[in-house]
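Removed: one protein chain of the complex. Kept in place: all other protein chains.
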Amino acid sequence: MTFKATLLAGTATALIALAGMAVADGHATHPVTGDVLASDQSFTYRVLDDFPSIDPQLIQDVSGSEVARDLFEGLMNEDAEGNVIPGVATGYEVSEDGLVYTFTLREDAKWSDGVQVTAQQFVDGIKRAADPATASEYAWFLGVTGIVNAEAVTAGEMPVDALGVRAIDDLTLEITIDAPRPYFPQTTTFPTLFPARLDVIEANGDDWTDPANIVSNGAYVLEEYVPQERLVRVRNEMYWNNDATIIDQVTALIINDENAALTRYLAGELDMTDIPAGQFPRLSEEYPDQAISFPNSCSYYYMFNLSDSGLEALQDVRVRQALSMAVDRDIIVDNVLAGGQRAAYTFTHWAIPGWEVPDIPMANMTQAERNEQAKALIAEAGYGEDNPLEVEIVYNTSDSHRAIAVAISQMWKQTLGVEATLANQEWATYLDTRGEQNYEIARGGWCADYAEPSTYLDLFTTTSSYNDGKYSNAEVDALMQEAKLSEDPLPLYQRVEEIAAADAAIIPIYHYASVRMMSANLENWPTENLLQNWYSRDLYISASE
Amino acid sequence: MVLPDKATADGLVQAAHLAEVRGRSLWADARIRFFRNKAAVGALIVLTLVAIFAFFGGFIAQYERDFVDFALMGANQTQGVPSIETGHYFGTDSSGRDLYARTVQGTRISLLVGIVGAGVAVIVGTLYGAVAGYFGGRIDSIMMRTVDVLMSIPFMFVLILMLVIFGRSILMLFIGIGLISWLDMARIARGQTLTIKNKEFVEAAVATGVAPMMIILRHIVPNLLGIVIVYATLLVPGMIITESFISFLGLGVQEPNTSLGALISAGASQMQYGVIWQLLFPLFFFIITLFAFFFVGDGLRDALDPKDR
Partner (left out) sequence: MFSFIVRRIAVAIPTLLILILISFVLMFAAPGGPFTNERPLPEAVMNNVMERYGLDDPYPVQMFNYVKNIVLHFDFGPSFQYRDRTVNDVIAQGFPVTLTYGFWSFVVAIGVGVSLGVAAAIRHNSWLDYLAVGISIGAQVLPNFVMAPILLLVFTLWLGWLPGGGWNGGQWNYVIMPVIALSTSYMASIARITRSSMLEVLNSGFIRTAKAKGLPMRRIIWRHALKPAMLPVLSYLGPAFVAMITGSVVVDVYFSTGGIGQFFVNSAFNRDYSVIMGITILVGALTILFNLLVDIAYAWIDPKIRY
């Protein structure tokens, strides 16, 4: 089957360009929505922490990717709903076996110094990311894309040239992957696969991302970067679709304290910030047009250490079931977080496209029934008042993780008589503790890398390197293997969730939501983009009435 | 953080030195002078009350400090307010736990950190200073040079590193905070020892062949007591403030335990959300405790200082 990617959305952007924007006079209107535009088109948002890097191939965090998507442009982009739309590539063709993708690049794509964007630069970018010499901590992502030999190259077992990427000519790029992966085009929206200007990088070394040196091909260029304080990007005049860009300046302010950030938002210094846990109901009452909540594809869960170093009692499925049942998810989502999160009884985020949450018995009970059953189960396993179960919960330092751990430990204590102690650790220590199975119960959070259930369910497989609970079930492994080649993997995925629930492999707690204060004049925010891949050039500021 | 100032320390040395000249009536004299100082006596009473609150306040708490009232969670602003009827005298914290019980426990931990920390500083510092002062010569100069060297090290940074790296525990806090502040104590103790060691009773002990360490423990250290007590009193508030700073960074005591610093830091982050009592109650106990220690310390110093201020 060969198919041509639809260019519908591409046509829409072209129309916007044609409509001829006159942003400067302050009375311009948006070509699609017809809103009157504010004369000052600048957008300021808060980020929690400094960016570990803004070099596309080295980026490993969400806020760094946000910057990279503004400064650079990959083969494909995402639209407001998360659909893949043309970026530097005008489209692609897939070979019949689903293994070879041929991208056609647009001719008018230019770097900020006027140089043409070529297929070779994309090849350079991917090779650079894979090359062990680059030491990119995100090189693993190439394994997710399935590019031929990516894993062997990052492991240093094969030369970089063995990668399945090839520039046929300046405007044609061919990428070969190892198995049909319907989500592959979406992975090209990731900064890891962005083009690289090796001449610029070689000339400036590690300093090439300094505002003075950086050359980029996205809608914006880097204007100013003060570590731990701010990062400013401004319109890139060389960008091929510059005419359709409305926002002139984007500023990311680094504010560690979320309460301070909220105060500054309320004082009008920011257009967007996160709402601290538990404050959403009050703020949405006070500022109904600014406090918003929409699903965000991450799941929050507690994992059991099921390896030999784990607690003896937790190897008993009845104990795990009891602990899972005794967690009143509704209290956590409604009272502790109160920001539109959803109670979770299964791992995969409910909003993943094409996913249908299977029927799990526990999900249909009332909390009273669950507590009843939990008590029975733990008694059956031999724990009770005279022999209380003692566990330790490890979580990484954060107010909301602490609040949840406090609540859960009390639920266990009040319902089951379990004595839970809490231990918070710094991120690096915590990851180590988890990775070395040096814990009893640990908090976990997992975000989708792409919009498909396997991005979650792979964690249940024995070989997954992120399976820190060391859960292992041969049937799950077989099902996941089968799903890879299946035309309709949904029933297989559902079966995996059912098995994991029956085994109480983890305690799913809730599915994330983005809970934000957003200026009423900030328009076009892609709330329906589940992975929250947003582009500043799609946004605009409307004039206040 | 707040280190007792060098000037105070120098003044103490002089004061104790002068006091020594007056002979045996020092303690009685000092007691009379102390009790004449109204502010100091008032502070001592406050301190006693705080201590009673910290160690016995738990008996009238209606709830366990870690008991979460799930009905109040998320409805704090309206239902978690301080009230006698609900039994939450100080309201509830943001997790729906009784703030009274938590404040009691927090005050206890903070007092303990202050006192144990000061204790570590005093024991280490006094012995170190006494040994250096008594032996004198090269030993003295090496030991005191070491103190000089250590004084230039930003110990708060080292303490943060220690807590990050070795995980947090109350023990680590006690040790860490204590070790930060023994240096000043060592200097004071040494200076004092230098004047004591030439006294007749020490010479008599040396003449009768008492072992040096025995002399230090039996004869020198007891004579350092006055100045040590004053200095320790002034150290405690600094310790409590240091602990609160560590708690602010999230490196303090572990849940469900708490300290005043942790409670204040949590309360301060919630102050704009209409639950101001979460800040005010712990802050009140924090402030009166520190005030009291300052005044008692000042009172003690004045009592031991014959110069009229």
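Note that the chains are named A and B in the order they appear, and that numbering of residues resets to 1 at the start of each chain.
Everything that follows uses one rule, which is that a contact is a pair of C-beta atoms (placed from the backbone, for glycine too) under 8 Å apart; a residue touches a chain by one contact, two chains touch by 3 or more.
Nothing here was measured: the structure is a model prediction, and the numbers come from that model.
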Contact partner of the left-out chain, one of A:Gln41, A:Ser63, A:Thr118 or A:Thr154: A:Thr154
Candidate in contact with the missing chain, chosen from B:Val46, B:Met143, B:Ile229 or B:Met271: B:Met271
Sole residue of A:Thr209, A:Thr348 or A:Thr415 that reaches the chain not shown, by the stated touch rule: A:Thr209
Where the unshown chain meets chain A, residue by residue: 49-55, 58, 60, 132-137, 139-140, 151, 154-157, 206-207, 209-210, 226-230, 253-257, 259-260, 263-264, 266-267, 269, 397, 426-429, 431-433, 435, 465-466
On chain B, residues whose C-beta touches the chain left out of the figure: 1-3, 5-8, 10-11, 145, 148-154, 156-158, 160-162, 164-166, 237, 241, 244-245, 248-249, 261, 264-265, 268-269, 271-272, 279, 283, 286-287, 290-291, 294, 307-309
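Assume only the chains that are shown with their structure count from here on.
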Geometric centre distance via CA averages, chain B-chain A, whole Å: 47
Residues of chain A that touch chain B when the two form their complex: 257, 259, 262-263, 276, 278-279, 281-282, 328, 331, 334-336, 338, 397, 399, 402-403, 405-407, 409-411, 413-414, 421-426, 429
Complex contact set, residues of chain B against chain A: 66-68, 70, 73-75, 77, 94-97, 164-165, 167-168, 250, 254-256, 269-270, 272-274
